[in-house]
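Note that one protein chain of the assembly has been removed; the remaining protein chains are unaltered in position.
For reference, chains read A and B in written order, and residue numbers begin at 1 within each chain.
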Amino acid sequence: MGNNSERLYVPRLARVAAVVDETPTIKTFRLAFDDGPRPDFKCGQFGEFGIFGVGEATFCFASPPDREYLEITVKNVGKVTRAFHNLNEGDVITLRGPYGNWFPYDDLKGKKLLFIGGGIGQAPLRGLLWTCLENRGDFEQLDLIYAAREECELVYERELVEFEGRDDLAVTLALDPVCPGEPIPGWRGRTSFVPPILEEERPSPEDRVVITCGPPIMIKLVAKSLLEKLDYAPGQIWTTLEMKMKCGLGKCGRCNIGSVYVCKDGPVFNYEQILSFPKEF
Amino acid sequence: MATIKEELRAAVKKLFDEDRIDYFVGYVEDYGHTFPAILAKGSDLSRLTFDRKSYNNLADFLPELRGSRVGLVCKQCEVRTLNVLAAEGQIERDKLVVVGVPCPAMVDPRKLPADEAGLDDLDESYWQEKCRRCLERNTPFADVFVGERASTPTPAEGWPLLQEVEAMSAEERLAWWREQMSLCIRCYACRLACPLCYCHQCFVEDNKPQWLDKSVRPENNLHYHIIRAIHLAGRCIECQECSRVCPVGIPVDVLNNVLARDFAERFGYLAGETAEAKPALTHYERDDKEDFIL
Partner (left out) sequence: MAAEYYRLSKDKVAELFERARADYDVVAKTRDANGNLVYGRPVSFDDVAFVDEQPPMSAKAFALPQTEALVRYERENDKIRAEGPEAPTRDILIFGVNMCDATAFDIIDRVFRWDYLDDPYLGRRAQTTQFALACASIQQDCFCDRISYDEDGVDAVAYDLEGSYLIKVQTEKGRTLVERYKDLFATEDGDAESSIKAFKEKAGTAKKEPMLESAKPALEKAFEHADWEILASTCIGCGVCTYVCPTCHCFDIQDEGGSSRGRRLRVWDHCTGRTFTAMAAEQPRDRQYKRYRQRLLHKFWYYPERFGPLLCTGCGRCITHCPVKINIRELVEYFGGLKDTPPGGARHGK
């Protein structure tokens, strides 16, 4: 059974404690709770965050679950997200959740993990990546490929610099090629889409699990490359899906793919499950 | 003598056989209803019909088929719609094959008798209001005409319901509208069945800014209807589809009729009456009345 508060849709209130400008269109909000401890969550879960008078939108918990703070990262794409971008420290937001399932941390232990993030898709991976780093001994190898359209669209830049300096995590940063083959001036990483990087580096499927999140087209192409060119089994790929959501509770009927409710059965899915869905996207 | 159905089926078969069209938009009969269908080559044409329940304004389906060669049954309602759509640059006339028909007048679905055997003989009191006002029963610019030409009708004047509403006192009228608006469920069938509400993104869908709150309350409903009526001023061709499709029976077209009447009285303009007429609101004539401009 889920955690049923008496009033399902009545949110908790949180205060914006800090705002970080990640990119021109993405901000990270650190939230503080004055009415009690912050909600407990697991990596991969999401919440319905809102601003009274504007509405609610779905964001994943973008910070590691063991930190005392809670962070969300929001890309300005529409009505609610635009209002989030206008928030200042001290403003009050609403929160329902956590909802949804999470990454199967215990099943991942002992494996080599390859994280592949694209743009804002790094947000749901961030908490898990930090958790893995903090329990580095649980994993044989950790790799991260992080891609964005442009340099100014890389989120968590300060953390990427820190990651690059670590010797227990291999980091590959990539930007979409504007002109194929031509390097981008001043850019320290690669200029390529993700599939060619995979096909060049050929991370062996042995004992490895890929965890990916990004724009739908990236997820599709990454999976195709792994499955068709690198002999991965669908079961070795995990991703989190984005569908339009409203309730997050399996009621409003908006997030389904076939008989699966992405908000209740997901958002974290194994690629094997995804292949069994009706071809809805 | 071949019936209109047989002639229609043969004509459509010929259009497909001669590869003149990719799709045919017409009416079919099945499971006790007459309804619109989009047919492609290889479809069963034996259900094609044109009868007194051929309600839908088929021009509504043209945006979906843009780019294809389309054959279309055109009764007078579609004729007027095509004239407006052409004047607004919305259709490619050379990609359309117009199948003309003699229109027998449509029977008001709310007056349909339980036994439909005598449907063809029902007199004017059973007709849809628009059919009593119809000026011409035969498609003027048909590429193919099926059936026997109908005689020219004697059109009725005015809209009875509009007259009834306008005869009310201001308070009565407000109460009447409030009542109607309290029934509206904002399903937007009236907008979506309207062949002239073709905006890809309607103001009711915008959310940045959100012009219209989503809560279904009489004030919001009225807001929607008034803006829609204004967007159709001088464009509505009175096919009455908005009223016919309303699941809760609101005579939506009363609002449009007010504006249509004003255009008739002030500018002598009837939307879609001729292929040549320019859209009333974007076109200026020297003798246009200006007395309403403050």
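Please note the rule applied: contacts are C-beta pairs under 8 Å (C-beta built on N, C-alpha and C of every residue); 3 or more make two chains touch, one makes a residue touch a chain.
Keep in mind that what you see is a predicted model, and the values were worked out from it rather than measured.
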Contacting the left-out chain in the complete assembly, out of B:98, B:165, B:196 or B:250 = B:250
Which residue of B:164, B:205, B:265 or B:285 touches the chain not shown here = B:205
Residues of chain B (touch criterion as defined above) contacting the omitted chain = 22-23, 28, 30-48, 56, 60-61, 64, 176, 179-180, 183, 185-189, 192-193, 205, 213-217, 241, 244-245, 247-251
On chain A, residues whose C-beta touches the chain left out of the figure = 1-2, 4, 6-11, 13, 50-56, 75, 77-78, 92, 94, 215-217, 242-244, 246-247, 249-254, 256-259, 264, 278-281
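Convention: only the chains that are shown with their structure count from here on.
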Whole-Å distance, C-alpha centre of chain A to that of chain B, is 49
Touch list for chain B against partner chain A, complex = 207-208, 210
Chain A contacts chain B in the complex at 78-79, 82
